[in-house]
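Please find one structure pasted underneath; my questions will follow.
For subunit A:
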Amino acid sequence: MSTMRSLTFDAITIGGGGSGLRAALELAKSGKKTAVISKVFPTRSHTVSAQGGITCAIASADPNDDWRWHMYDTVKGGDYITDQDAAEYMCSEGPKAVFELEHMGLPFSRFDNGRIYQRPFGGQSKDFGKGGQAARTCAAADRTGHALLHTLYQNNLKNNTVFLNEWYAVDLVKNANGDVVGCIALCIETGEVVHIKSKATVLATGGSGRIYSSTTNALINTGDGIGMALRAGLPVQDMEMWQFHPTGIHGAGVLVTEGCRGEGGYLINKDGERFMERYAPNAKDLAGRDVVARSMVMEILEGRGCGENGDHVLLKLDHLGEEVLGKRLPGIVELAKTFAHVDPVKEPIPVVPTCHYMMGGLATNVHGQVISRDGDGNDQIVNGLFACGEAACVSVHGANRLGGNSLLDLVVFGRAAGMFIESALNEGVDYLDAAQSDVDQALSRMNRWNESSGGESVPALRTELQETMQKSFGVFRQEDHMEEGVKKVAELRERIANAHLGDKSHAFNTARVEALELDNLLEVAEATAISALERKESRGAHSRYDYPDRDDVNWLKHSIYTPADKKLGKRDVNFQPKTVDTFEPKVRTY
Partner candidate 1 sequence: MVTNITNLGRSGLSDWLIQRVSAVVLALYAVFMVGYLLFHPDLDYATWHGLFSQTWMRIFSLLAFVSLAAHAWIGLWTVVTDYIKPTGIRFIVQIAIIIAIFIFLVWGVQVLWGA
Partner candidate 2 sequence: MSMLQVSVYRYNPETDSAPYMQEFQVDTQGRDLMVLNVLEIIKQQDSSMAYRRSCREGVCGSDGMNMNGTNGLACVTALSDVVKNDKLVLRPLPGLPVIRDLVVDMGIFYKQYERIQPYLQNDENPPAIERLQSPEERDKLDGLYECILCACCSTSCPSFWWNPDKFVGPAGLLQAYRFLADSRDTATRERLSELEDPFSVFRCRGIMNCVAVCPKGLNPTRAIGKIRELLLANAT
C-alpha cells in the first residue's frame, strides 16, 4: 500500500462527541492544527442523547453549594473506587468548564434570577451526606446533551477545527518504541484508506453499550477506541463496571432521564406501591442508579412487576402536571408517546433497568494521558495517546456513575486533555516516525475483512455476542453464568476471526464499518466478561449473588485487564486528593 495517502496534524481526536469536541476546541483555539475524526457527523454522536443535565456545584439553586459536597457524592456513588484526585479535579474545575459552555452559548434553562436552572438528581447531597437532597444538575430542559453537543460543534466551527466527518478510525499506529503516532482511517464516503499522522491522538470514542442486546446507547456505541487500544496491547480498567440505568423504556431501551425522578416522579410496582421507600428510605427514588436498578429487578423477581409478563415497573409522572412536564421534560413526553405509546401526562411509563454507561475504560491521569503497566506492574504513560470521556477511566465514576456526572466528565477532561496537549506541543514532542511495518500492522485487521471469502455473517454474530452479554453479565451476576459467558465469548472470537464481509465495495459501505465495529464489540465484551468473572465481590454496579458483599480488604482496587494474557490485575485507587481530606470508605446507604 505504498500509494496510501497520509495526512499530518498536530493533534487528532478520534470521536466527535462531547469530550472529543471539547478537547479539539481547546487545541483549535490555541492555533494547533487539529482534526476531529468522527464516524458520524459530530452532532449525531451519542452525547446528543444525554437528557437530564450536567452536575456541577455552580451554586445557583443553592448559593451555599460546595464542590466538595459534590466530590463526596461522587466518591460515595462510585463505591469508593473513584480516584479521589480525579474527582477533586473534576468537581473543583467543573464550574469553570460549565460557565465556559454557557459563554459559548449553551441555552441552559434559567431560574427567575437569571442563573442556570439546576434540578435534583440521584445520589446528590448537601454537607457530605448530612444536609439532605441537593439540586446540582444544570439543565437545558431535558435536552442538555443535545444543547451541549451542538454548542461545542458550533464553537469548533468558529475556531476552524478540521473535521473529517464520516471517517472511521480503524486502528492505532505505533512506532518502534511503542509510542502512538497516529492512526489508520477509512473515509466512509469514498472508501479511501488514509494514514493519519499526529503527535497526539485522543481517543474520545465514547461507550460501548451495544455489547448488550438491550441498551439505551446509540447504534454507533461500539467501543471503537477500547477495541483499538486492546489490539494495540494496552490494558483497560474496571471493565466489569457497567451501569444499568433504572429507566429505559420497556421493550425499546430508550432512555428516560433520571431528571424525571429529580422533578418529583417516582417508580411504582404492580400494586401501585412506591417501592423505593423500602430500599432507600432517605433518598428513595433518587438513590444511586445501581441501588435503584437492583431494587427494580428485585421487585420484578419477587413477582411485583407490571404488565402481562410482570417484567417491568412503572414510572409515574402524571402528578407533576402538564405544565411542569411540558416545560421541564418535553423530550420525555415525546419519547414516551413514540416508544411506549403512553402519554405521561395521563399514564405512567413502563420502564426497566437498561445498559447505559461504561464506567471502565482506558486508565488515564487527569491530563488524559493513557496509562499502561510496565513489566513490574507499575503505571507507565503511553506516549502520544490520550483518552477522555466514556472511553476513559480517569476514574471519576468508580463502580457506579452518578447522573449528570458524565457530561461534566466530558467537558472537564476533554478540556484538560486539550490544555495538556497544547503545552506538551509547545514544549515540543518528537517521536520516531512509524515504519512501513508499523503501518502494515495497523492495516492487517481491515485487510483480513477485505480478503475474507466466506464465513458467518456479521449481524448474526453480533446478535449472538449481545445475547451472551445480556444473559451472563446483567444487573445481577453469578459465577457459573459468567464462566459460561466467558467461554462463549472466547468461542465467538474464533468465529468472528473467520467471519465474512460480503460487500467489498468502496462508496459508503456500511457493511464494512459494521464488520470493523464487531471486532471492537468483541474486544470490549471479552474484557468485560473476564473482569466481571474475576472481581469476586459486589461493589457499585457489579453485583454478584455468590459474593454479595463489598470486600474492601481484597478489592478496594481498580481491576486492570491486560489483553496479551487475558488476565485481570489490580491497580491502586487514589486516596490522596490535594486540597481536601480523604473520604474514607464507609458503608454505602441512601
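Criterion: a residue touches a chain if its C-beta (ideal position, glycine included) is under 8 Å from a C-beta of that chain, and two chains touch if they have at least 3 such contacts; residues count from 1.
The candidates came about this way: all candidates are chains of the complex that A comes from, given by their letters.
Everything numeric here is computed off the predicted structure, so don't read it as measured data.
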| item | value |
| --- | --- |
| Candidate from 1 or 2 that touches subunit A, complex-wide | 2 |
| Touching residues on subunit A, where the partner in the complex is candidate 2 | 40-41, 43-46, 48-49, 58, 95, 98-99, 102-105, 107-116, 140-141, 143, 146-147, 150-151, 154-155, 157-158, 189, 218-220, 252, 254-255, 331, 334-335, 338-339, 457-459, 502-503, 505-511 |
